[in-house]
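After this line comes chain A, so read on.
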Amino acid sequence: EEITIATVNNADMITMQELAPAWEEATGNTINWVVLEENVLRQRTTTDIATGGGSFDIMFIGAYETPIWGAKDWLTPLNDFADDADYDLEDVFPLVRNGLSANGNLYALPLYSETSFTFYRTDLFEAAGVEVPTAQPTYEEFAEMAAKLHDPDNGVYGTCQRGKAGWGENMAFVGTVANAFGADWFDMDWNPQLDSPEWNAAVTYYVDLMNNSGPPGASANGHNENRALFKDGKCATWVDATSAAGDVRNPETSSVADKTDFFQAPKQVTDKGTGWFWSWALAIPASSKKVDEAKSFLKWATSKEYFEMVGESKGWVAVPSGTRKSVEEDARRLEAAPFANTIVEAILSVNPADPTRDPVPYTGVQFVAIPEFQGIGNYVGQQVAAALAGQSTVEEALANSQKFAVREMTKAGYIK
Partner candidate 1 sequence: MARAVSNKKKISNTAVAGILGFFMFFPILWILILSFKTEEDAIRAPLEVLFGSGWTFDSFAAVQARSDYFKHFMNSVIISLGSTLVGLIIAIPAAWAMAFVPAKRTKDVLMWMLSTKMLPPVGVLIPIYLIFRDLGILDSRIGLTFVLMMINLPIIIWMLYTYFKEIPGEILEAARMDGASLRDEVLYVLTPMAIPGMASTALLNIILAWNEAFWTLNLTSAKAAPLTAFIASYSSPEGLFYAKLSAASIMAIAPILIMGWFSQKQLVRGLTFGAVK
Partner candidate 2 sequence: MGRIQLKQVQKKFGDVEVIPPLDLEIEEGEFVVFVGPSGCGKSTLLRLIAGLEDTTSGNIEIDGADATDLPPAKRGLAMVFQSYALYPHMSVRKNIAFPMKMAKMPEDEQNRRIESAAKALNLTDYLDRKPGQLSGGQRQRVAIGRAIVREPAAFLFDEPLSNLDAALRVGMRMEIGELHKKLETTMIYVTHDQVEAMTMADKIVVLQAGVIEQVGSPLELYRTPRNKFVAGFIGSPKMNLIEGNEAAKHSAHTIGIRPEHIEVSTTEGQWKGTVGVAEHLGSDTFIHIHGIEGCDPMTVRTAGDVPVKHGDTVFLTPNPSLIHKFGADGLRLA
């Protein structure tokens, strides 16, 4: 049989692609890989699943889509994995499992999970005489550090943060900054809050930070661009996904493997929702006609054995992180990646159900788990990017965003 898998071109998925022939040989099946950039992937998979196109047997989807799609019965429930002793679903962190469930059904199996924390360069901090914070710093303090570390003449920028527009790109970071500044997306009546002073403070902070201590062209940089910059030694600090840690600390792929360490993502008026929560997981669309093969692959690709395989072939530092307790506690992992504990702790401390200072009607840290969020998040992301690029002011950007959000929520019937 031939199955088609839609995946994003992140490093962990590329690794899976490399290892997959093992599964193909074992089962006699073959795989068609459709590797796409994240935005394109999301658009393709959504179109396909929403129209029942049936082009894919397995999709890589995230913590945002899974519960929404699951609730609409677009995905095949994977509850039978709970009974599979071999697979040991209990080994997967409950937080992650819950994030991939809806109405009590599990709809996707996680490859890795992540929160955000701060990557920093030990050598640069030392050279600049900046003290490494021991507890969670505030964004204000963070800005000061970044300013001191900023040295563009030598090709080093104080901080690299996501600037490329998109709810999964810049808004992931900006969303956590907003949370830290006490802002939220909607009040309890689903009224958008983007014109609040908290949002203003957060975005103003973000824009100033990037203008003062960021690299040029930041509004085009997403996660992958920043990762490349950081690994190339061009950034002193970077608040981003814990899942990048393995790659950054991998001497084979990174020039700063031994000069990087981590601390928590900063807080400001609150420490709620300052680190995001995300997982990339594999799901089977309800329209797939090859469910058995797909399940077989799912099981293989998220099993303990798979992580073992990655550890053996790519090094334990490169193992996808944040999903399986047994993996995170594996001695080989801990030896290769001494920071693993920090990551697990960080992930487990996130609470998507209570992401903000003030009470909100939604779950999700850096996103809002409703279908309309994609559109709103993308739009706000564009506006913030425009403010970052100097194409508009923060006030204009947020005013536009608010208008847009009100419109969308009205259209969708949240606001009567």
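Things to note:
The rule is short, and it goes like this: contacts are C-beta pairs under 8 Å (C-beta built on N, C-alpha and C of every residue); 3 or more make two chains touch, one makes a residue touch a chain; residues count from 1.
As a selection rule, all candidates are chains of the complex that A comes from, given by their letters.
These figures come from a predicted structure and were not determined experimentally.
Taking any copy into account, the candidate from 1 or 2 that touches chain A in the complex is 1. By the touch criterion stated above, chain A contacts candidate 1 in their complex at residues 4, 6, 9-11, 14, 17-18, 32-38, 40, 44, 47-48, 51-56, 222, 224-225, 227-228, 231-232, 247, 253.
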